[in-house]
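Quick one: the structure is below, questions incoming.
Here the complex is missing a single protein chain, while all its other protein chains stay put.
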Amino acid sequence: MDAQAKLYEIPKARAIRRRHRRLPAWTVSWLQILPLTAILSLMFALPTALFLAVSFFDYDRTGIYPAFLLDNYREVFTSSSTLRVYGSTLKFTLVVWAITLFLGFNIAHFLIFHVRNGKVRIVLFLLCAIPFFTSAIIRTIAWIPFLGRSGAFNQALMGLHLTTHPLDFLLFSDFSVVVAYVHLYTPLMIGPIANSLSKIDRSLIEAARDAGASRWQTMANVIIPLSKTGIALGSILVMTQVMGDYFIVRQMSGGQSASIVSALSTEIQAMQYPPAAANAMVLVVIVAVMVGCLMRVVDIRKELVK
Amino acid sequence: MDARYDVELVSVTKQYGATLAVDAISLRVPKAGYCCLLGPSGCGKTSTLRMIAGHEGITEGDLLIDGRNVTDLPPWARGTAMMFQNYALFPHLSCLDNVAFGPKMRRVKRAERHRRAREFLDLVQMGDYAKRLPNELSGGQQQRIALARALIMRPRVLLLDEPLSALDPFLRVRMREELKRLQRELKITFIHVTHAQDEAMAMADLMVVMDGGKICQTGSPYEVFERPVSAFVARFIGGHNVVPWRNKLIAVRTDQCVLEPPGAVPGVRGWVSNVEYQGPTVRVGLTTKDGLEVAAVLRDDVFKQRPLSTGDEVTLSWPEASAHHLAA
Partner (left out) sequence: MVDRHPRQNPIDARPWTFYALGMLFALYMLFLYGPMLVIYTLSFQGPNGGVTFPIVDPSLDWFRDVWRKGQMADIPAAFSRSMALASVVSFLTVLISVAGGLAFRRPFRGGGVVFYIAISSLVMPSLLVGFGIGLGFQFLGLQPSLFTSALGAQLTWTLPFGLVTMFAVVNRFDRSWEEAASDLGATPFQRLRYVTVPILLPGILGVALSAFTLSYDEYARTTLTIGARNTLPLEIYALISSQTTPMLFALGTLTTAVSFLLIGTTLLFLVQTQQRRQWHRGPDVEPVGAWTRDTTSNL
């Protein structure tokens, strides 16, 4: 009985000595978020402010000089190549967005609503997601031996006697650029949309059926409205990736097309920092506007945090 | 093809892979009646309801609604409407749009379907909440909207899946009255699934007790309570002692039992295991030497005349006429 009593004895001495003050809850949160805030401020916020400043600087062949000039911006807005490059990039962005949305939604729908076995669903989902975590460079150039004139696809087509001449437009064209983008970025649509779809209460769909909704009516009236957030999130991810790309478009178009960022990188390599910075700021503003519009559809913070 | 009945199940079976959820049950629900499917968890009552609704396929057997064989028809072609256990109100639509959903699917024009929806909102006394969203409503209010949404389809049969389990006791009693009233007014058949026997007894015209995928007994609440068919039904319906007596199994209502000093009269001897004060009555639980648990429900003045406490030895006895033979 004695040993047992000891087990349940409240350690009195400790209770008196330990008079530590408990930190208020929000201080704990601040401390926990401090490293993240510090690094992102230092490595993201400050540098952005920096090239905002530099965008107003003056420059010549030898160097750059602090100033407050709007010349760089004027150049950006009046240059015809700017318009061309923006037009091209925006065109790709829209086309890729549409295709990845179609593919992403249907695949997510298949995985969430048509696959009945939970384990199979996870396996299939992983199959879709894993390529995203391998090298994008390799996955892009993998298309070259596939789509080229003497590439695997053309050889297959000719072998099956579907064409006599190899198809030219497959590689180093707008087509190949879009193909590469879709190949790389569809997982970014599948993830958020699948997440949204899985949160839809099944009984809502049954209730719609019960009220007489056909398959398409259920889709239009119940499923799509309730997956808006996933669609918006996926769209943000895909669009910003395409708008910020400089490698894929150059590779897959054979140097014919340029993107906003690839034009920028040329200026950076030539050490023309102020105009590059101005270009960069314009891009940042455009991307911010796009993301801002999409965020009206979904309150991202509410969605992600809780 | 008997048009006397709104719903007829003919040897209906539901099999999920290797599990037999519903085993060849047959049932006839008379026109414009209130039918309750009652049973413990896993007895197959919800599967049966969902088969009638068309949200589960019928593995074997036939289902007739108003004389038509609807076994293979989808939910909207059957003349049924379902009220879901969690209400399943569309979170992105207002109450009005929720109720107007069915007509919208039938392509009724906006003005017309909104007018009809308001009619049904008034029927369930939720007319003022037309513009609200479901998450702004309490549980009881959500239920009425779900009801209105189902009724606007003018179903022949309304199916309710445990409609009252999520409500607090006072609301539950109120909703019981309302559902009964609605059923009488609308003159359609309600099929109501529940695991609470007091609910089923209070509301049903036809009570169906199920267990293990089979129907144990059908009848009016009076019939089932007075003449339970088996020990299971007697125990599940409550208020009965199931006792082996003179080589037979009998059921006796607990409120018709009396407690006498040990050995004074023929009966079941035991020790008091607990005394529960219930207001107008007192429930005294006994355990016999064989471990059988029985009880007697005594009027409070009767109990006061001879108060008992835990451990007292008594004999449980009953009038001959109250004993009801059980088949199994």
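Labels A and B are assigned to the chains in the order they are written; within every chain, residues are numbered from 1.
Convention: contacts are C-beta pairs under 8 Å (C-beta built on N, C-alpha and C of every residue); 3 or more make two chains touch, one makes a residue touch a chain.
None of the values given here were measured: they were computed from a predicted structure.
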*Looking at A:S29, A:T163 or A:Q256, which makes contact with the chain not pictured?*
A:S29
*Can you work out which residue in A:V54, A:V76, A:A211 or A:V249 touches the chain that's missing from view?*
A:V54
_List every residue of chain B that touches the chain not included in the displayed model._
1, 10-11, 16, 19, 21, 41-42, 46-47, 50, 54-62, 64, 69, 71-72, 74
_Residue numbers in chain A that touch the chain omitted from display_ = 25-26, 28-30, 32-33, 35-37, 39-48, 50-51, 54, 103, 106-107, 109-111, 113-114, 116, 124, 126-128, 130-131, 133-139, 141-146, 148, 150-152, 155, 183, 186, 202-203, 205-206, 209, 215, 218-219, 223, 236-237, 240, 243-247, 251, 261, 264-265, 268, 273, 276-277, 280, 283-284, 287-288, 291, 300-301, 304-306
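Here is the rule we use: only the chains that are shown with their structure count from here on.
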_Counting only Cα atoms for the centres, state how far chain A is from chain B in Å._
52
*Name, in rising order, each residue of chain B that touches chain A in their complex.*
53, 55, 74-76, 80-82, 84-86, 88-92, 101-102, 104-106, 149-150, 153
_Touching residues (chain side chain A, partner chain B) in the complex_ = 201, 203-204, 206-214, 217, 221-222, 225-226
